[in-house]
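All protein chains of the complex are present and in place, except for one that has been dropped.
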Amino acid sequence: MKVYHSKVLENRLISTNIYKMTIEIDNLNNDIKPGQFFMLKTLDNSFLLPRPISVNEVGVNTVTFVYRIQGTGTKSISYVKLKDYIQATGPLGNGFDINLINGRVAIIGGGIGIAPLLYLTKCLKTTSDVYLGYKDEVYLVDEFRRYANKTVVVTENGGIGFKGFVTDYVDYNNYDIVITCGPEIMMNKIASKCRDLNIKCLVSLERRMACGLGACLGCTVETIYGNKRACKDGPIFAGEEILVQWRK
Amino acid sequence: MKVYHSKVLENRLISTNIYKMTIEIDNLNNDIKPGQFFMLKTLDNSFLLPRPISVNEVGVNTVTFVYRIQGTGTKSISYVKLKDYIQATGPLGNGFDINLINGRVAIIGGGIGIAPLLYLTKCLKTTSDVYLGYKDEVYLVDEFRRYANKTVVVTENGGIGFKGFVTDYVDYNNYDIVITCGPEIMMNKIASKCRDLNIKCLVSLERRMACGLGACLGCTVETIYGNKRACKDGPIFAGEEILVQWRK
Amino acid sequence: MANLTTNAMGVEFKNPIITASGTFGFGEEFSQIFDLSILGGICSKGLTLHPKQGNKGVRLWETPMGLINSIGLQNPGVDKFICDELPKMKSYGTKVIANLGGNTTEEYIIGAKKLSVTDVDIIELNISCPNVKSGGMAFGIKSNVAFDIVSSVKKVCKKPLMVKLSPNAENIADMALACESGGADAISLINTIKAMAIDVKKKTSVFDNIYAGLSGPCVKPIALRMVHEVSKVVKVPVCGLGGIMTSTDVIEFIMAGATIVQIGTGNFIKPDIAVDIIDEINEYMDKENIKTLDEIRGII
Partner (left out) sequence: MANLTTNAMGVEFKNPIITASGTFGFGEEFSQIFDLSILGGICSKGLTLHPKQGNKGVRLWETPMGLINSIGLQNPGVDKFICDELPKMKSYGTKVIANLGGNTTEEYIIGAKKLSVTDVDIIELNISCPNVKSGGMAFGIKSNVAFDIVSSVKKVCKKPLMVKLSPNAENIADMALACESGGADAISLINTIKAMAIDVKKKTSVFDNIYAGLSGPCVKPIALRMVHEVSKVVKVPVCGLGGIMTSTDVIEFIMAGATIVQIGTGNFIKPDIAVDIIDEINEYMDKENIKTLDEIRGII
């Protein structure tokens, strides 16, 4: 983990409001786990707190992010020009423990929550079925096809792939473990289902963050074991551990 | 006078730390006077107050500025990409009254104070002798040569043109009116000399500005007539009017 | 289109958007930029009984998302204002608020008397300017001192009296209550926050007076809190200001309890900012199906 000043090698629109950015990070020694993230900040003062963005792909001395323009911060990040520098602190968070992900794996992503799952799919030791839920436009589908056993695409309007919600296209009983990242309402649904069916479930949570390091206690997640920090103890949690917070 | 959101047509380095920026401004009807300025601001939040920058040139539906990177604001302005938009409020300030500038005219610029004098030189009804003082690198010299009767270049180290201070190369007695923009210490010297020799003198002043419109009273200049506003009553003042502030 | 008319102190405003004292001159400069009749009102530069030259030295300093100013109430004096500026201000087709400062109770009283027999719609009593040596903010720190000055002025004042509080008051809610019981018809807040800047290169204080007043987006979270605190305790209407830059900011102040709002530093950042804000509030209300701002006022 380090505070890098990294050169931006790519920063381009890949879908409406969604950008792909690749930055140069030397000597990472492949020590980035899928599910980890970096805190990104432009070098001007157009916003204050660095923004947490998950690792989408890792190359030789490069890290790629896929992010959606949400507000001030991501907008500013999208303005960064090629060869300019950006501050990137990371890799942060627990990430997925690949060694514990075995058997038949389903990966379910929704919206921008799809982005972090690509590197996971690539890193898994077993192949996985990937379920991707989009609103209308799709992105990264070809990339997922490269690594997944099966890639199911669902859009809300059915313009591309199946129509409706991605959760409706998963036959949970086929899997030993289900991994999900996306809107809380979707993850809640999936985690609840998995608990009912007694299937192992991992979710990747989002919280407002200031430090991303575990120091400020701003990103608290209520778990059955008490308060945990999304940035340090997470962002990957077992579904049953955090269901409590959605219970009320 | 208006708050424009203008497209940037050119924004490039022309000398160390000095940029030339041209923006699109429709329907100006040529109503910009030399010596006037715009308040410029990027559309992000990298700084708060718009920055006053003088008009360097006026084209058909375009206005050009030449500015030096001084701090946060000008740095951010230098980052604005082609075809992006910038906020420009103006034209502001009294500007030069061309009809009152007659006879033998000397124009003396120092440093970045040279920039606003180009459009003046172009607009004058009589030709003028132009004296340009730089530290080491020169800029805009060819442009001045196009409009001036004589263009004298002086650098502090003598690397280009004459060596020393530009003020030492002006024979004041040859002129009916002397116009200057540059460091205060230089303008003070020139205005004092002109008063002693009873030559008409006009100076262009800089003050920290918030509104640029005459409303905030932040840019006060002490004159023999009492407080005046650099942004509205100036930035062009008669030398003898403002010498008082340098007297103490 | 939504209905933005707002009544406060018995005065009917076209909308709750007023331009703040010291940031809009007497309106003239801005009248060349947009049609001032769209505004709810215009507040004059701070006036004193006698003309004032204001402070020497640096008067403006930018800070992160803020502006520190040390103008020092430079103004032509009440008489010249009434004679030269007020007729123009009245011609813009919007409400006119005269912001009145002073060094002594006597000065405040005479000033208020003179303004009472003019066309100004409201007098805003400025007991909160941090940039003058005596008077000004000195009246705005302790509640009992503020009570005295407000009740003295109230006795002679024939116009609705809005009292502008200083965020430097010892206790903002107490202060508001004191002014209310002194007879204030409305409370406006906040004026600038006492702040300081140092010029490291010159190794001196930036301002001759050392301290000066901070405004702009950086103060908004503090201003919003104070407006909320005050709105909860006083019965008179509250005018909220401090760092307003967008229609969202305005909505926040109104949700916090403000009846009307003022835009200050924002006028410098984008001189026609009030036009955008009024348009956007209309859009917001239409989108959210809000008929009048009463529906959201003070809901927090």
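Letters A, B and C mark the chains in the order given here, with residues in each chain numbered from 1 onward.
What we mean here is this: a contact is a pair of C-beta atoms (placed from the backbone, for glycine too) under 8 Å apart; a residue touches a chain by one contact, two chains touch by 3 or more.
If you're wondering where the values come from, they're calculated on a predicted model, not measured in any experiment.
Enquirer: Write out, one label after another, the shown chains that touch the chain missing from the document.
Expert: A, C
Enquirer: Which of these touches the unseen chain: C:197, C:260 or C:293?
Expert: Counting the whole complex, the residue in contact with the absent chain is C:197.
Enquirer: Applying the definition given at the start, please give the residues of chain C touching the unseen chain.
Expert: So the residues of chain C touching the missing chain come out as 63-66, 68, 170-171, 193-198, 200, 203-205, 210-211, 214, 216-222, 224-225, 228, 243, 248, 251-252, 255-256, 296, 299-300.
Enquirer: Extract the touching residues of chain A with respect to the undisplayed chain.
Expert: Here the touching residues of chain A are 1-3, 41, 45, 47-50, 87, 89, 208-211, 213-220, 226-227, 232.
We take it that only the chains that are shown with their structure count from here on.
Enquirer: Identify the chains in contact with chain A as well as chain C, in label order.
Expert: Common neighbours, chain A/chain C: B.
Enquirer: If you average the Cα atoms of chain A and of chain C to get two centres, how far apart are those centres in Å?
Expert: One centre to the other, that is 47 Å.
Enquirer: In angstrom, rounded to a whole number, how far apart do the mean CA points of chain A and chain B lie?
Expert: 52
Enquirer: Multi-chain contacts only, two chains or more: what residues does chain A have there?
Expert: Residue numbers touching two or more other chains: 45.
Enquirer: Give the residues of chain C that touch two or more other chains, as numbers and ranges in rising order.
Expert: Chain C, residues with two or more chain partners: not present.
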